[in-house]
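Before I ask anything, let me first share the structure, which is written out below as structure tokens.
Note that one protein chain is taken out, while the other chains of the complex remain in position.
Labels run A and B following the written order; every chain starts at residue 1.
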Amino acid sequence: MERYIFYILAAIIIVSAIASVTSKKMLRSVIYLLFTLCGIAGIYFLIDYNFLAAIQLTVYAGGIIVLIIFSVVLIHHIEMELEVAKLSKKIITGLACAIGLGVFLTTIYSHQFNVVENFNSTTTEQIGLKLLSYEAGGFILPFEVISILLLASMIGAIVIAKGKKLTDKNESK
Amino acid sequence: MIAGISIYEILTVTSILFFIGVYGFLTRKNLISILMSIELILNASIINFVVINKYLYPDMLQGVVFSIFIIAVAAAETALAVAIIINLYRQIASVEVKDTEIMKY
Partner (left out) sequence: MDITYTILIPLIPLAVFLLLGIFSQKIKPAVSGLIGVVGLSTSTLLSFYTAYQYFFVHGKINGVYQAIVQKTTWMNFTDNLHIDMGVLIDPISVMMLIVVSIVSLMVHIYSIGYMKGDDGFTRFFSFLSLFSFSMFGLVLATNLFQIYIFWELVGVSSYLLIGYYYTIPSAVSAGKKAFIVTRFADLGFLIGILIIGYYTGTYDFETLNNPEGAAILNWTSTSFMGLSVLTWALILIFIGGAGKSAMFPLHIWLPDAMEGPTPVSALIHAATMVVAGVYLVARLFPMYYFVEDGFALNIVAYVGGFSSLFAAIIAITQTDIKRVLAFSTMSQLGYMMMALGVSGYNGHEGVGYMASMFHLFTHAMFKALLFLGAGSVIHAVHSNYLKDMGGLRKYMPITNATFLIAALAISGVFPLSGFWSKDEILVAAFEHNMLLYVVGVFVAGLTAFYMFRIYFGIFWGKDTQYKHAPHESPLSMTIPLIVLALITIFSGFIHFSEFIAPDRIGFEAHLNYPLAAIATAVGLTGIVLSYIFYKKENDLADKFANAFGVFYKWTYNKFYFDEIYLFVTKKIIFNLIAAPIAKFDKKIVDATMEGIGNKTVVISKRIKGMQSGKVQDYAFSFIAGTVILAIVFIYLWTN
């Protein structure tokens, strides 16, 4: 049962990812990306990381996708056709990616993984403790760093998006 | 663990997803599309973290924690990128890559 669900999810992920990078319509491309992200969240559910799946859905599918949609809407007409790369460039890039993929897969399949059979489930509490622990193996420092990074990027985003034009206008007044 | 699914299959899927992202990154002509391709690449790597954590080191949580960090960084990055794109659009009324090459030479 889980197996088939995984295959379905994998198919959704890959097909919608391909659709996302090839679609000529901007907004559709974003929606295909949304499907991919949801598929990935499904995989997280499958391997029993429910908290991670929740984050994936809220932050990615909820936050980032909305952000991107906003920027698309601000900048483009929704039905606007995208410029497409030349065929030759597509083929060359595709070939390079295929070769890279080949390298990856042969490497992966020639490697012997020490898989540990388990069906542990992880609670949110464990993750929270791990994040905020300051003992050996704890992640309190990266956690704080990330929070500062988020703050900084928030301020930065505001400053950049505000732009020079506004201040220019103020000065000209 | 997913019953009946080996780690190889999942890694295959993530590899494919990664290269789809790369392909998109290289062929799309639009900054927002490029941003989306980056999201694909990031997601592929996140899945890898999580899966390897689950399959090889089930007693630990490092992979999960790192995934959370990556998602946070991706959110920050997206917010900044969107801000830059909007500002750029104000300046040159375009978000096409071919119009943003004044930094060359």
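Rule of thumb we're sticking to: a contact is a pair of C-beta atoms (placed from the backbone, for glycine too) under 8 Å apart; a residue touches a chain by one contact, two chains touch by 3 or more.
Just so it is clear, the structure is predicted and the values come from calculations on it, not from any experiment.
Looking at A:Ser20, A:Gln56, A:Thr93 or A:Ser153, the residue that reaches the missing chain in the full complex is A:Thr93. Here the missing chain is touched by one residue of B:Val22, B:Ala44, B:Val64 or B:Ile85, and it is B:Val22. Residues of chain B in contact with the chain left out of this view: 22, 25-27, 34, 97-98, 100-105.
Mapped onto chain A, contacts with the missing chain fall at residues 93, 96, 99-100, 103, 107.
Here is the rule we use: only the chains that are shown with their structure count from here on.
Centres computed as Cα averages put chain A at a distance of 5 Å from chain B.
Within the complex formed with chain B, the chain A residues making contact are 1-3, 6, 10, 13-14, 17-18, 20-22, 26, 29-30, 33, 36-37, 40, 43-44, 46-49, 51-52, 55-56, 59-60, 63-64, 67-68, 70-72, 74-75, 82-85, 89-90, 93-94, 96-98, 100-101, 104-105, 108-109, 113-120, 122, 126-127, 130-131, 139, 142, 146, 149-150, 152-154, 156-158, 160-161, 163, 165. Those residues of chain B whose C-beta lies close enough to touch chain A in the complex are 1-13, 15-24, 26-30, 32-33, 35-37, 39-40, 43, 46-47, 50-51, 54-59, 61, 64-65, 67-69, 71-80, 82-87, 89-91, 95-96.
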